[in-house]
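What follows is part of the complex, with its chains left where they were.
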Amino acid sequence: MHDLGCIVLCAGQGTRMKTKRPKVLHEAAGKALYAWSLDWALALKANPIQAVLGYEKEQVREGIENHYGKQVQTVVQDKQRGTGHAVQVAFENLAPCKRVLVLYGDTPLLTLDTLKALCLLQENTKSEISMLTAYVKNPFGYGRIVRDNNIKEIIEERNASAEQKEITEINPGIYVFDYEFLKAGLANLKPNEVTKELYLTDLIAQAQKPIGSIEVSDKEIVGVNDMVQLAKADRLLRRRINEEWMREGVEMLDYKTTYIDSEVKLSPGVVLEQGVILRGACEIGPGVRIGAYSVLQDAKVGENSIVGPFARLRPGAVLESDCKIGNFVEVKKSHFGKGSKASHLAYIGDAEIGEACNIGAGTITCNYDGQKKHKTKIDNGVFMGSNATLVAPLHLGDSSYVGAGSVINQDVPAKALGLGRARQENKKDWVKK
Amino acid sequence: MHDLGCIVLCAGQGTRMKTKRPKVLHEAAGKALYAWSLDWALALKANPIQAVLGYEKEQVREGIENHYGKQVQTVVQDKQRGTGHAVQVAFENLAPCKRVLVLYGDTPLLTLDTLKALCLLQENTKSEISMLTAYVKNPFGYGRIVRDNNIKEIIEERNASAEQKEITEINPGIYVFDYEFLKAGLANLKPNEVTKELYLTDLIAQAQKPIGSIEVSDKEIVGVNDMVQLAKADRLLRRRINEEWMREGVEMLDYKTTYIDSEVKLSPGVVLEQGVILRGACEIGPGVRIGAYSVLQDAKVGENSIVGPFARLRPGAVLESDCKIGNFVEVKKSHFGKGSKASHLAYIGDAEIGEACNIGAGTITCNYDGQKKHKTKIDNGVFMGSNATLVAPLHLGDSSYVGAGSVINQDVPAKALGLGRARQENKKDWVKK
């Protein structure tokens, strides 16, 4: 029997986002909202993990399946009949386990440490319910925690007395349940008289033993319900990511305008200048400097390379060590061998470039002929004059040389000079005429 | 008889700005400081609206007339003899009305809602004076509000007792006056003994009836007197603008580095990446994504188009739907038909581009011959190879094709290939020599 099962509620629409996308597909720090919870569940070795889908279920399922494959199962809550109902739907498909963690698809600010502590608390105390609580400045709308030292009950806003409304310790709704308690409890849930929905919170009234609780910072429990909250969650997450990397020896010239997605891998001694954006699964080697206002996505940059300012590395850009990609240069699906450079104003796409090449300013690989994409292969030690136009498919041999301003549409053999430009003529006194 | 008249004081020099420009011509969130007040006056349907000019009056008048035409009248206060004198000068030209709102040309942080409430208060209470007040942390320099529940008097800093200096409710100087009260009051104003100036605040002592007041946040009443205050006002205004758009479904990857001028129009589902600057009267359609560090001014971007990162759209850039303007591309006074693209490193100026065109990387429209600007006309479905140089005036026919690296200075007929480049030759073993 597995130890921990996990149910992640992802069925809500998120109407206050005011976009067509389901809420849980919006991203914070480059990761879909639902994926924060699923990643924690995986890190906690939860098995099975059930994601409950509802609004735009096909779109959400596709996102989950693409990323998690069979690690995460999805179930559908056809009608939105409350959190208790959502957990019922998932529970039916949940193989028996010792305890069940309930998470949401819109709370990216929680931390793995918090969830570990919560699971451990339930494990150690054998409580029926272990839950998070938080003190918040403005408790309006939250369920208030009523205590006589232990948690006595949760009072919802609508049922709270004036005195109870003053309570600032609230229920964020994150629980670890004893499996058997949850099973029995879900079976006993009654619909709310007014809304006819089933509420997970009502399980608390069913507990016979003391409820375990861990108090967390109010910053961890903020959900995302509109674009303002999403924007603020994003900043908090990025702040955490940046501080972690700085403590690992990454230097940021302005940590408030440095944007590092959660999957990015950096190394000590990396310097990130102002405004650098690292998206997706970038890997940046030791001693690399990324200049101001560079945007990298799913790119690899080898040791001691220099990138930017104003560089754009798109997916599939791979730089070996000691490379240089300078300002106003775009690289897409291309490999730069050790020590190769493209320092100024260039577009390099679908190219395989050897070692110690110099790609001149203004060089453009014409990889698209209107029908198909073609490849450019450049061997080692090639020197390319400025403003070269390279019409792919094309092969430039070892140590070949391309004259400045040339259009090159035939292969250039090793050590040869490829020239494709007109001879200059001067027209005297032309300006007078 | 009109209901509401409005006087906006714009005569001050703003010496602490330390620039040659008059203070009220500096901008916050892309709008001249004086224009914030004039726009509120218009929104309140004030008529007439009098702007009082003084320092660099010609420059300020030109700014107002260009933007507002006859909606706003200007009067000149020849010598700076105090706020009371400024209002006297304007009042002489003010057609009779029921009440008069007095505003300033340097308080952009007020809100229309506040001013609406103030006008309504005066209308409902028939007070001689209705005014704003605010509690501030550091009241030094402000007139303090002395109350016995109602406002009793305003004590200026220089006249305040030690006890009165502790008062933190202050007078921001924003009033709605009963017209007749103001008329009589202005006639009775006496010059200050020391400065010989006339102060508007002295009208308060003339009031016979209770003075109406509305307390507003201290953030609303901050004036702009130096560049630091201007910078802070700008950030607060942009923050408000951004939060409003986010609540309408606009996604911002970093709302703290997204700069949207007050006249910009966005749509739900728009995504603005980090560092996007939208100036002037930009209009951005639904589903558009603007990439990081793009700068747009007075540009229109149609539905589902993708712009940037590092794109610059200058005034007159118009993209229909499904267009793409990529990195390091500048577009000026040009129209892109549906589905047309310029994805990399290009300058497109004074061009009319049809639908489904592909503008290659490095393409440049040579619209200027040193004497005049010329136009480039590109029909539908044109494919342009990279590094093309298009010498205007020029016409490329439907579905024509331009070879990479070509200089094109003659029209290309429909379905023809235009080529303007030298044939390549390879010089063997050239590198050895």
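Letters A and B name the chains as they come in the text, with residue numbers starting at 1 for each one.
The rule we apply is simple: a contact is a pair of C-beta atoms (placed from the backbone, for glycine too) under 8 Å apart; a residue touches a chain by one contact, two chains touch by 3 or more.
Everything numeric in this text was worked out from a predicted model, so none of it was measured.
Student: Given 2 placed copies of the single sequence, give me the total number of copies for the whole complex.
Tutor: Taking the entire complex into account, the copy number is 3.
Basically, only the chains that are shown with their structure count from here on.
Student: Determine the centre-to-centre distance between chain A and chain B, using the mean Cα coordinates as centres, and give it in whole Å.
Tutor: Spacing between the chain centres: roughly 35 Å.
Student: Which residues of chain B touch chain A in their complex?
Tutor: 243, 246-257, 268-269, 273-275, 291-293, 309-310, 326-328, 344-345, 358, 360-362, 383, 385-387, 401, 403-405, 421-432
Student: Which residues of chain A touch chain B in the complex?
Tutor: 17-20, 26, 226-228, 230-231, 234-235, 256-257, 259, 275, 277, 293, 295, 310, 312, 328, 330, 345-347, 362, 364-366, 368, 370, 387, 389, 391, 399-401, 406-410, 412-413, 415-422
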